[in-house]
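I am attaching a structure below and will ask some questions about it afterwards.
Here the complex is missing one protein chain, while the rest keep their positions.
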Amino acid sequence: MMPELGKYAAEVLSAYAVTITLMVALLLISLRQSARTRRALRDVEAARKNRSGKESATDV
Amino acid sequence: MSERLPKPTSLWEYANPRRFMALSGFLLPFVAVGTAAALLIGLIWGFFFTPDDYRQGSTVKIIYIHVPSAMVAINAWLMMLVASLIWLIRRHHVSALAAKAAAPVGATMTLIALATGAIWGQPMWGTWWAWDPRLTSFLVLFLFYLGYMALWAAIENDDTAAELTSVLCIVGSVFAVLSRYALVFWNQGLHQGASLSLDKEENVSDVFYWPLLFCLAGFVGFFILLILVRTRTEVRARRMKALQARERMA
Amino acid sequence: MEMNVTELAVTRGGMRVLEAVSFRVVPGRAVVLRGPNGIGKTTLLRTLAGLQRADAGKVEPGPEAMAYASHADGIKATLSVRENLSFWAKLHGMFEISAALRDFNLETLVERPAGSLSAGQKRRLGLARMAVTGRSIWLLDEPTVSLDTDSVALFASAVERHLAQGGSAVIATHIDLGLDAEVLQLGPFKAEAPEDPHEDFHEAFL
Partner (left out) sequence: MIALLKRDLALAIRAGGGFGLALAFFLIVVTLTPFAVGPDSATLATIAAGILWLGALLSCLLSLDRILALDFEDGSLELLATAPIPLEGVATIKAFAHWLTTGLPLTLAAPVLGVLLHLPTDGFFWLTLSLAIGTPALSVIGTFGAALTVGLKRGGLLLSLIVLPLYVPTLIFGAEVARRGTQGMSADTPLALLAGITLATVALLPFASAAAIRINLR
């Protein structure tokens, strides 16, 4: 399945490896930050709801 | 959204955080699927099923990541510029946060373009790095991204940070364009003219053209996807801060 | 010049700190701001001076009639008392500083570098700076910090002289200056949902 990359195999593969690593890393970091903020916000909202008994205005 | 919002009457209303959250939450899955599909098709097609170039050999395959990342790297800055202007002129809160969210994505894309450019340059020009105007421009662009992100990180008050980074982004854009012309003047480069234009015959032949288009779409989708995710994170973080500030006041 | 503040609202650090603040100061009178720390006295003074943007409300006259003095005096340690004072005078298009030197008891210190002054002397120099601006409304933020009793009395008489000449003053202070002044009590402002969510960055996310 692997195409014949000839004498430039190292270059092509490393270029793809660098790109995919960086993109995946950025994606994972962004998703983790997203999940963490979402959880933290939910906690804050829940605490607020318990304290006031009022319904929160939104649930973004 | 727990409560229904009235139907928007203008595009600007999506700058309201709640509307933005609703719309972006709706769009996110579609963008994710589209991006994944375009990237998979483009990269697999490009990597496995395109022939080698008669001159460049298999290194031509680097084009599928180098050109799209470079394109996104520049357009990310443009998007930040537009978002900064919208924030300064129309005071739409989400746009300031979108600019903040775009910077790390743009910086990463710049890094990818630089790295793949260097790896490509080694066999083609016989050197990892040449002070070619286009390569150097990207290095300078990377520095701009670093400064911009550092300024966001350094200022505690989010309001002040949004304003000052917007000013920096606008002034920086002018200087980025100036730098570009200065660099061309300074050293005529090794790069071929335009790598890709709609007039495809002149540049890249057919076999390379279609997978490249898919890759471009995939990279742009990837950028949009990350902007949506990261802006949503920023909006939530702001809401959390606002709630906590209110608790302290009460 | 009469000063009119109507329905002033100010947001700071993402939270409304002042809401519907209204008061009036006639020439020859002073208003003393009272209230616990962090209630917005400084914010109010900075807004009147034009350093802080108001969300709503009106201040008449504008900042060009106000002389503002904060905790920091803007005094350069390496310049002499005369140099410091005449710089601020010139900046405001005034050239006469001898009256201010006399009023604030600085005549003997004229050639001393400001860095060698005591805290009280520095403070007097800072107040003399306001006098040389030629502006009629003084905004004073905790003007008696680091002053001893004599200096406080000297300060109070300086303010009185300013009032007698038809000036006015808004003063945030904890101690009684013995001035015949109206008192504006700033109360805690309870944050309510803002009318227009676009008003402020932070509020928009609530």
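Every chain is named by a letter (A, B and C) in the order it is written, and numbering of its residues begins at 1.
Here, a residue touches a chain if its C-beta (ideal position, glycine included) is under 8 Å from a C-beta of that chain, and two chains touch if they have at least 3 such contacts.
Just so you know, these numbers come straight off a predicted model, no measurement behind them.
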| item | value |
| --- | --- |
| Displayed chains contacted by the hidden chain, counting the whole assembly | B, C |
| Absent-chain contact - pick from C:Y68, C:F104 or C:W138 | C:Y68 |
| Contact with the hidden chain (one of C:T78, C:T108 or C:T149) | C:T78 |
| Omitted-chain contact residue, chosen from C:L91, C:A119, C:V145 or C:I175 | C:L91 |
| Hidden partner interface residues of chain C, rising order | 49-53, 63-64, 66-68, 70-76, 78-79, 83, 86-88, 90-93, 129, 133 |
| Where the missing chain touches chain B, by residue | 140, 143-144, 146-147, 150-151, 154-155, 160, 163-164, 167-168, 170-172, 175-176, 178-179, 181-183, 185-186 |
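Keep in mind that, in the parts below, only the chains that are shown with their structure count from here on.
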| item | value |
| --- | --- |
| Most central chain, Cα average position | B |
| Distance from the mean Cα position of chain B to that of chain A, given in whole angstrom | 16 |
| In chain A, residues with contacts to at least two other chains | 57 |
| Junction residues of chain C - those touching two or more other chains | 206 |
| Chain A to chain B touching residues, read off their complex | 1, 3-9, 11-12, 14-16, 18-19, 22-23, 26-27, 30-31, 33-34, 37-38, 40-41, 44-45, 48, 57-60 |
| Chain A partner contacts - residues on chain B that touch it in the complex | 1-3, 17-18, 21, 43, 47-49, 52, 57-59, 61-62, 65-66, 69, 104-105, 108, 111-112, 115-116, 119-120, 122-123, 222, 226, 229-230, 232-233, 235-237, 239-240, 243-244, 247 |
